[in-house]
Each structure stands twice: as C-alpha cells, then as structure tokens.
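Reviewing the structure listed below.
With one protein chain withheld, the remaining protein chains of the complex are depicted in position.
Naming follows writing order (A, B and C), and every chain is counted from residue 1.
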Amino acid sequence: MQKITILIHCEDQKAIIASVTNYISSIDGNIIYLDQHVDADENVFFMRLECEFSAKNWNIEAIKTDFQAKLAAPFNMSWEMYTQNEKPRMALFVSKYDHCLYDILGRYSAGELPLEIPLIISNHEDLKAVAERFSIPFHYVPFTKDIKTEGEQKQLDLLKEYNIDFIVLARYMQIITPNLIAQYKNQIINIHHSFLPAFPGAKPYHSAFKRGVKIIGATSHYVTEGLDEGPIIEQDIARVSHSHSIEDFIMKGRDLERMVLARAIKLHAERKTMVYDNKTVVFL
Amino acid sequence: MQKITILIHCEDQKAIIASVTNYISSIDGNIIYLDQHVDADENVFFMRLECEFSAKNWNIEAIKTDFQAKLAAPFNMSWEMYTQNEKPRMALFVSKYDHCLYDILGRYSAGELPLEIPLIISNHEDLKAVAERFSIPFHYVPFTKDIKTEGEQKQLDLLKEYNIDFIVLARYMQIITPNLIAQYKNQIINIHHSFLPAFPGAKPYHSAFKRGVKIIGATSHYVTEGLDEGPIIEQDIARVSHSHSIEDFIMKGRDLERMVLARAIKLHAERKTMVYDNKTVVFL
Amino acid sequence: MQKITILIHCEDQKAIIASVTNYISSIDGNIIYLDQHVDADENVFFMRLECEFSAKNWNIEAIKTDFQAKLAAPFNMSWEMYTQNEKPRMALFVSKYDHCLYDILGRYSAGELPLEIPLIISNHEDLKAVAERFSIPFHYVPFTKDIKTEGEQKQLDLLKEYNIDFIVLARYMQIITPNLIAQYKNQIINIHHSFLPAFPGAKPYHSAFKRGVKIIGATSHYVTEGLDEGPIIEQDIARVSHSHSIEDFIMKGRDLERMVLARAIKLHAERKTMVYDNKTVVFL
Partner (left out) sequence: MQKITILIHCEDQKAIIASVTNYISSIDGNIIYLDQHVDADENVFFMRLECEFSAKNWNIEAIKTDFQAKLAAPFNMSWEMYTQNEKPRMALFVSKYDHCLYDILGRYSAGELPLEIPLIISNHEDLKAVAERFSIPFHYVPFTKDIKTEGEQKQLDLLKEYNIDFIVLARYMQIITPNLIAQYKNQIINIHHSFLPAFPGAKPYHSAFKRGVKIIGATSHYVTEGLDEGPIIEQDIARVSHSHSIEDFIMKGRDLERMVLARAIKLHAERKTMVYDNKTVVFL
C-alpha cells in the first residue's frame, strides 16, 4: 500500500468535501484520515487527508496533475501532496544551550522523528562535540551585527547545499535575517521560553519571577519578522510557587522547552500544521 | 437557518464520506462540522456531521426518510438525526452528597447546559431543599435491597411520566437495576471518584491514600451491569502529595467530580458521544 | 483541643524558627503544621504555623500578649494569630455574570468554604434572584463614573454595617475606588479571565483568539490600583485549538474562572496567603 497526505486550503465553498472525497474514491483510494476546519470569520476552508492506494497502478505524478485540474483549479485551492517516503530535511540552529539539542538528537536517534537532520549550524563552537557524538555535520557560522551579511550568506549556502526543507532554532540566540525568513516562510520554528504573548523578548524567566506568576510556560512558533510574534504551534506550562528561585524557573523551563519544541517539530514534519492569518491550524 | 446533527456508525466501506457529503450537498445543506473515525481493529466507521439548511423548504421528516433510503439502507448504517431544538430531558439521581448537584443546577441555571432537568429522584430526603431552591420537582424514592422491585418500578414510572431521555447519577449511592440499565442503554451517566480502572467500588479515596499515589482522579462513564466497568466518557486528575490527608483527597476530589461529570453531561447532551465495544468515541 | 494559626513575616535573622518553636513548646502547644520561606533577594522571612493546645488553661489573649513581648518585639515581626473559630466575613461584588456566583454559593452551601457570606453587592439588579435562592442579603448599589463617590460611600457603609473582612469580585465589571482598595489592602480578590500578564484589561478571550494561542487561562489576584497588576494568588489554564471559536474560549474560560476564583477564596479564608512586594507566598 502507498500512503499520501494532502493539505488544502481555499475560500469556503459548497461541496468541497464531497468533491475531494468523490475524487479519492474515483481513483480507488481509501481515506484513512480526514479532518477539516472552516474559519468562519475569514471564510477559509482547511482540510487534511490521508489516503491509501494499492501499490500497482500507482502514479503520484499523474494524481497530482489530475488533482490540479479537477479540484485545485475549479476551487482555486492552495494545496500540498506528500508521499509517505518524503521525509523533510531539517537544519538545527544552536548557540550554547545544549538541552534542546540533546533532546532532539536523542529522539532522532531513537527513531521518533519522521525527518532527516543533515546539518547543525551554530554561531559558537561549544556544541560541536555534541554534534560529533551523534555523527551529524556541524558548521560553525559566526554571526554578529558586524558580519550579518556574511553570516547570512554562509547560512543560505549551507541550507542550499544540504537541501534543507525547514529550520529549527533550538535556543539559537541570534536573530534570523528578514531575507532568510522570506526564503523559509513558515518553515522556521523557534522555541520561546515563556507563555506568549506574556514575556516576549529577553529574560522571560526573570520577568515571570518578578511578576510572581504561579505558572510558567514555553511556546513554539513559526518565525516572522516581529520578535516572538509568529504563528503559535504549541504551548505548555508548569506550576511554580513562591518557593522557587529564578534558577528553579529556568530548570523547570528546560523541560517545557524540550517538550514543546519536540512536539512542534513532530507536528511540522508530519505535515499536520497549516498557517493562515498569523495563526496555525494543527490537525492532530 | 436550521441546523441538524447526524451521528452514523456502520461497517467501514469505500465511499461512505463521499456518499454522505454528496447527499447533503444535493439537498442544499452546508456542512459546518464533520468528524469521522475508523476503528481499524473492528472495521467500524463513525461519523458526526452538523449541517445547516435555509429555513424555507425545510422538512426534517422528508430528510430522514430520504436518508434512510439513500444512505442508511445501502450502507447498513445505525444513525441518529437531531434538530437544534430538541433538548434532551435529563433526570438527576442523588443521595446525600450535594456538591455535584449544586454544580449541575448552577450550570443549568446559568444557561450552560443544552438540556432540560424536569426531575430529581433521590433515595433520601436530605437534598429536597436544594431542589426547591432551584424549583425542580424532587421525588423521594426509597431504595434498598428489600424494596428493590418496588423502588425500580417507581423510578421507571417517574422516568416515563416526565418523558426522560437520559439519567445522571450525581453521586447516587445505590446500584441501578439491570432492568433500568437495559431500558436506558448508554443513557445513564455515572461519576466515579477514582481514575478508573484504578480503585473501582467503594472508598476509592481511602484506597488511593493507602497506596500512596501522587495523582488522584475522577471518571464519568455510561452505566453497565459491571460495577464501574462501563464505557468511559471523560476523566481528569489532580496532584496530591504526602502532605494531604484523606480529607484533603476527598475535598480535591469533589472538584474533579464536579468538573468531570459536568463535561460528560455536556458532551452527551450535545450528541458528541457514541458507544461501541464498551468504549466511547467522543467528537470534540 | 484548640487550634491556632500564626502568620509571621520579618527581616530574616538567625534563630527565628528555633525561637518560635521553642516558645510554642514552652506553652505546651503541639505544632501540627509548619512551613517557612525566605525571600533571599529581599532578605525577608515568612512563616505559617498551626498549633494545637489542650482546651483547659487556654487563653488566647494571654498568648497574644506573650507572643508580642517575647517574639514579635525582639524580632520586629509583622504577625497575625487566628483561632479556629474565627471565620472571615466575605462580601461578594457581582454585576451580571452569574457563573462564578452560582459556583461560590453552591460551594458555600455545600459547606466547603470556611467563611461567612453575609452580603452581596451589585451594580445591577439582575442577580438578585440568585441571591434570594440562597437567602443572602442582596444590595443594589449603582455605580457609574457620575455617581462614583456616592456609590463608594454606599459600598463602604454596607461593608462596615455587615462587618466585612474581605471582598471577592466575582466578575464585577466596575473598577474599585482607590479609597476602597486602601481600606481593604490585600483583602480584595479579583478574577481576571486571562493568563496574566498576558491580555490584561477588557476582552481577553477575544485577544487570545486573535493571537492564536493554544492555551487560555484565568488569574485570581489581590486588587491594587494598577489594573490587573496586583499580587497573583492562583492561575490555571485550559487547552484550546483552531477548532474553537471565541464562544468556545468564553465557555471553557468560565470553568477556569470558577475554579481559580474558588481556590483563591479558600486559600485566603484559610489564612494561607501572605503578600510581599506585589507577590504572594501561598502556603499549601
């Protein structure tokens, strides 16, 4: 059996679901997952399907051509179609914090993530040894205000060379250039160590401590030009009390960061996220 | 606009979704919610739809007849169809504990529950005053081993008289007779004060305390003949520690019981639950 | 047996715990609960004790005098001492939302709250019937910008007449005057329907929806002059997704508001909260 995943969004119209499911039936596909969402305010329709086909007579390119002509064109759809075997290629950007890096590489090595990690880029050399432990190419790309253009070019070259589909900032402590954001639109995932929109920017644990909150959080989101303002993919929280110091907040936060980032990576790699109007539709 | 909700289950077959959504399109309905589930082990298909129709030319009985002929018969479906205005009628069974009763009546009075509560039945007279506060008929139906048959008959008479659709046991401390269970199959909701299947039966908080668990729970489920073994609708938990006494467990548990039972009642009243093979499909 | 609860805070110094526990021992008291906290940054010591005494020879006023002379004076302590029987008297301020009101009155009637509710004040007449159901005096006190002074005076008169210890704003939709805040310092509890400091002010569910958060929250806090900026007592959260409308946020939020406010009320009434530097110490 061959499996494909289809993501669709378009203006909401009558008979979209009927038309798509009819089509799948007509080419002898079996729908094993269907979820859909209508944004009533914006009148936008979103859909995610997984279908199975028997392997013989299977021609993904023919299906794509057909789909475009029979469905995408008449309904004016934006759409993507993936076969089971296409694993997205992910670049990790890191600086000095190693906890998210260890977590991601551990999960990757344990076979939990449906993706390839051909490349780690860092603006520091500290984590080279970690990359080597896991036998993943590590590239040191210095990046400061002074050499921003040079740094960005080197990043882009490496991303191209390694044929990267999406980027994960695993506590990467430098800003991403607008040019890189534009080239990887909705393909750069960041982990911010607060419950956004509370405490954007630097030192959120310190701010949370000062405010006396009883719950701290972490947020993974797609990177946009506005700092910590991109579409949110996943959030989670942990309880804290007066008895916890800032160091306790940071330590508890590490677990949140790890978990929330890992979930966002998995959702993205499994093509379960769609972005619209600075928000995400996440089909679980 | 008129809204209907359709619940379907049948053997999984090709083209069910396409056929149903085509049909809705063909009668000018607009699908505003569709969720579906396939139990792969049992090869059973489940579906829940909400559709809107413009009010003129609307004839629910004609749609039902049509649906039976064109879809239910060929696919051998079990199905239910509800219009927006049909609020289910719920009977509350209580004994002496008042916290769930206050919570349900508070929510009901605040307009949060899409149902009617025409009747409260109790095997004790203690909570009569609570029912009166909320102006709901209260019937004292003694029920012990000795007068089981008599008690059951009185219950059945009242349920019939008040035209009751489903029953909620809000910490009702008597067993329900097999006959009543049979007449209200998958229509009797109980709240058990543990995280089932841990600690079924009597005094679960005491057992949880003795075992030294770090988390306690509550479970709402449909009542079957096996004690605390029916299909689970909803569960939730709360953290406890060595510093909590049994009384603390009970007090924390009250919040769980209230919340879990209220959620189950709402899900059931909104026709979001389906039962199969002693499990529930809950379409959120 | 007689039970007392003691709350202490003072500059952190050597031998405070030893001195206090020695003193309790010296008067034949038995410590059944002791928790303490040191704010290392501010060098402040906090302590909460519960002690039991055999009923004969018991003289709370003598103990208070003794405590002041032997401990409070030398250590320069701020302190409070309560006997078991002193239930704080709470006024409820409401407007039109009834869900928190029903929840609090239900819990109160079910005997879960160690306090008295002699008074409900509202700037609308809508909830009078609810107060009557629970047989609690309801006072309609209009309050707008134009009659602020008059409204405040009437509130203060009622609070005095009913001998009120603390105030709970159960979705009371008017601001509290600085004068009233000053007279009830750290004795006015508000429930805000967001995860503070995210979304302060009006319409937080709408803002949360627009931002596309995956978790919503509620926060109970002591009222200070800064809007939604007072010391946080308790927070909790619920998961949301793209499939939830603003109405769903509001409905889920009602459960959070109820729960978080009820917990804060209980903590306050049990003398488990202490305020310092716009933060709370909550001894669980």
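Rule of thumb we're sticking to: contacts are C-beta pairs under 8 Å (C-beta built on N, C-alpha and C of every residue); 3 or more make two chains touch, one makes a residue touch a chain.
Keep in mind the model is a prediction, meaning the values are calculated, not measured.
Asks: Specify the residue from the set A:Glu52, A:Asp98, A:Glu152 or A:Glu229 that touches the hidden chain.
Replies: Selected residue, touching the omitted chain: A:Asp98.
Asks: Check each of B:Phe134, B:Phe195 or B:Phe249 against the chain that is not shown and name the one that touches it.
Replies: Of all options in B:Phe134, B:Phe195 or B:Phe249, contact with the hidden chain holds for B:Phe195.
Asks: Contacts of chain A with the missing chain: which residues?
Replies: Residues of chain A in contact with the hidden chain: 98-99, 102-103, 105-107, 109-110, 112, 130, 133-134, 243, 251, 254-255, 259, 262, 284.
Asks: Touching the hidden chain in the full complex, which residues of chain B are there? Just list them.
Replies: For chain B, the residues touching the absent chain are 37, 39-40, 46, 195-199, 211-215, 217, 231-237, 241-243, 245, 278-282, 284.
Asks: Pick out the residues on chain C that sit against the missing chain.
Replies: Residues in contact with the chain left out: 14-15, 17-18, 21-22, 24-25, 30-32, 34-36, 38.
The rule is short, and it goes like this: only the chains that are shown with their structure count from here on.
Asks: Do the two copies chain A and chain B share over half of their interface residue numbers, or under half; same or different?
Replies: same
Asks: Counting in whole Å, what is the centre-to-centre distance of chain A and chain C, each centre being its mean C-alpha position?
Replies: About 42 Å separates the centre of chain A from that of chain C.
Asks: So how far apart, in whole Å, are chain A and chain B when each is placed at the average of its C-alpha atoms?
Replies: Centre separation, chain A to chain B: 38 Å.
Asks: Could you say which residues in chain B touch two or more other chains, in rising order?
Replies: Nothing qualifies.
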